[in-house]
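A single protein chain has been omitted from the complex, and every remaining protein chain is retained in its original position.
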Amino acid sequence: MCDCCTESKKDIYLPQMATVTDTRLMNETEMYLKLTMDDGPFDFQPGHFVELSIAGIGEAPFTIASSPTQKGGFEVVVRRIGNVSNAIHALKAGSKIGVRGPLGDGLYPVQEAKGKNVLFVCGGIGLVPQRAFINYVLDNRSEYGEVAILMGTKNYDQRFFQEELAGWANRDDITFVETLDTGDPRWEGRVGVVTTLIEGVKDLLGNAVVPVCGPPIMYKFVLMTLEEYHVPHDRIYLNLERKMKCGVGKCGHCQINDLYCCMDGPVLKYSDLAAVPEAI
Amino acid sequence: MSKPRIAVFDFACCEGCQLQIVNLEEEILDLLAGADVVEWREAMSEQSDEYDIAIIEGSITRPEDEARIKEIRSRAKVLIALGACATIGGINKLKNNFDLDEVKTCVYGADAGKPHLATAMTKAVDEVVTVDFKVEGCPIDRKEFTYIVRCLLLGKTPEIPVYPVCVECKANGNPCLWDQGEVCLGPIIKAGCGARCPSNSHRCFGCRGYVDNPNVNAAKDVIEKYNLDIDTLKLKMSLFGSQQEPTVS
Partner (left out) sequence: MTVKKLAKNDFDSFIDAIIQSKKVYGPQVKGEKYDFAQLNAAQDLCMDYDVSLLPPTKYFLPVRETLMTFEVGGGYTSQQDEEPFVLVGVHPYDLVAINQMDILFSQDNYDSHYMTRRKHATIVACDVVTPSANVFASSMGTAVVKEGADVLVTDIGDGYLLEAMTDKGAILLASATRATEADASDMQKRQAVRDVNQKSLNKHELKCDSAYLPKLLSQAYDHSVWEEMAETCFACGSCNVVCPTCYCFDVKDDVNWDMASGKRERCVDGCLLDGFTKVAGDHEFRKVQAHRFRHRLFRKAKYVPAKIGGQIACVGCGRCVSACLPNIANPVTIYNKLLDDLGMS
């Protein structure tokens, strides 16, 4: 046993303090928060996640929703669904919060995708992690080929980031298509699941990198459709959700066969999942 | 923020769970620092209809109990079922295994027909009104009770184990009571008690109720392995598990 490790002083479970600089309730359940670390640098890439801590309540994982190209802290979107997210919803600008991260080694292919088309397939709150990569691409627009964003939401009331989505829809250098699973009198756009949108952008699939993120049920159907268009598996990136309790590859909860979602993911290349039946 | 007002009510029970709260000793001062107790028959004489949190001990066994618990529910923002009688019906549910008239005659003899002795099938509190939180056990575990109260004061849903007693029992380093000839219900009963009974060499009686998916097939195998008969197991399960046990065939 080595007694000289300086590493031993660091506690991988210990949160660092951050300050909430902005909050906004985006719909009934989703809250946007902007955070700035109180001490030290915070260098992250699209795909990184953090463990957010509310003392006394607990800790939960959230993927960073903003691109590192946008300076001044980082953003998360928190769905009100459990103890930690409930407590986060009570925070206001100026509140303190514990942060561990950035965590995860499986990140979005920001470099590999350069020069290629990018097709984002997003389902519901799956937009949040994708947004980090989307904004990265938009901020480095000339380095990527054609870009399309497909967004599916369960119903009208669950839509969020509406202004930002409207901005994407108005750009002429990207394709943005949105659909709702169920129609609504207030909605004039498309109705149907997100997979039905893929046909409309099939022409750019030729050399496209396809990041996918959505609820667990969505992946199977998106992958079946991408299979129909013969998209190679090594160009499909899945951002997977699991119970990432410790976030550092120890506690075992997020294991997907031999992979740790928190260490090998959360973004995993579909071609690496051929022998990982628990993934999809 | 003003302190939440707590009222404690009892239905059919031995009041032993309330006694566990009284027995918190110095911790009860901490509890009282965080909340105002406005009604608690076992510990004080004041009464009040104004409360935020209602703590209910006991099961619902008479027609008039149903009206009373519904009234309490309508006044309380949060309702907590305290102890096995309230959470699962407890020992009182043994009654449901018999004809009600027979039960009354057995207990009250010639007086059985008197109107104030009316009785009904025993119900757990959540069979009549919505229960927000349960403090399981016969009696409750004091540590768990105070944890749940602190969670409530924090606005947090308590994290209560859904796994069986065996986890806590093994973690305590106990030898298995089945190997000593006991029919211990640990494998199918919810943990959270810290395996209190088996850690003191008493088999698990099942006072916290069954886990969500008790494996009855496994129970049958084990019965065979230890040369017991299914009726022995059923009898052990009936003490706290009457009318709620998984079907054992």
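Order of writing sets the chain letters: A and B. Residues in each chain are counted from 1.
Please note the rule applied: a residue touches a chain if its C-beta (ideal position, glycine included) is under 8 Å from a C-beta of that chain, and two chains touch if they have at least 3 such contacts.
Given the structure is predicted, the values throughout are model-derived calculations rather than measurements.
Screening B:Arg142, B:Lys170 or B:Arg203 against the full complex identifies B:Lys170 as the residue touching the chain left out.
Of the options B:Arg41, B:Arg75, B:Arg150 or B:Arg203, the residue whose C-beta touches the omitted chain is B:Arg150.
Of the candidate positions B:Glu42, B:Glu64, B:Asp99 or B:Glu159, contact with the unshown chain belongs to B:Glu159. Where chain B meets the chain that is not shown, the touching residues are 27, 30-31, 33-34, 146-147, 150, 153-154, 159, 162-164, 166-167, 170-176, 178-180, 186-188, 211-215, 217-219, 221-222, 225. Mapped onto chain A, the footprint of the missing chain covers residues 1, 3, 5, 7-15, 17, 53, 55-60, 79, 81-82, 84-85, 95-96, 98, 216, 241-243, 245-246, 248-258, 263, 277-278.
Here is the rule we go by: only the chains that are shown with their structure count from here on.
If each chain is reduced to the centroid of its CA atoms, chain A and chain B end up 43 Å from each other. Note for the complex: chain A touches chain B at residues 56-58, 82-83, 86-87, 90. Those residues of chain B that touch chain A in the complex are listed here as 154-157, 159.
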